[in-house]
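Note sheet for the following structure.
The other protein chains are all here in position, but one chain of the complex has been omitted.
== chain A ==
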Amino acid sequence: MKGKGCVAIASDRRFGVQTSTLAMDFQRIFEMGPHLYVGLPGLATDTLTVHERLRFRLNLYELRESRKIKPQTFSAMVSNLLYERRFGPYFVEPVIAGLDPVTWEPFISAMDLIGCPNVPEDFVVAGTCAEQLFGMCEALWEPNLEPDSLFETISQALMNAFDRDAISGWGGIVHVM
């Protein structure tokens, strides 16, 4: 979700195989820079693979360019990685949240599994309870939320949405930048 000079990204913590829960502290949101986080909901093996591949490409980029990547460029990088496997895709639907390293503009974007970018002004959602999240976010999000209010809004949206999804839950983690 976007706020006033800040962004927040949140996910649940459950890792399971259909109805069996295997872990309650699974990490889906990865830090790609001090002001850049990417969430990778979907098939857990692809979450880990895409994270590793992204980290490799990002490191190469930062070595070549000697600067921190912009969130828009990172979004294009993720989109490219996913579209390369257009005919045999990774089953993840990334969500990217970050602040521009120079202007500190908040940026959020989401992608489908083959890399179609969606860059809105308000919020993005992904995962098995995406429909519930759409509903909660439409109701709760308002423009220009301060970081503390943004935290409350995103947490309540997430928790109430995954309470209505049997295979999501077991707590959430929120990163506010």
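For the reader, a short list of remarks on this structure follows.
The rule is short, and it goes like this: a contact is a pair of C-beta atoms (placed from the backbone, for glycine too) under 8 Å apart; a residue touches a chain by one contact, two chains touch by 3 or more; residues count from 1.
Basically, contacts and distances are computed from a predicted model.
For the chain of the complex excluded from view, the name given in UniProt is "Proteasome subunit beta" [choices: "Aspartate aminotransferase", "Eukaryotic translation initiation factor 3 subunit C", "AP complex subunit sigma" or "Proteasome subunit beta"].
The missing chain lies against chain A, touching residues 34-35, 42, 53, 57, 60, 79, 81-91, 93, 112-118, 120, 130-131, 134, 139-140, 142, 148-149, 151-153, 155-156, 159, 171.
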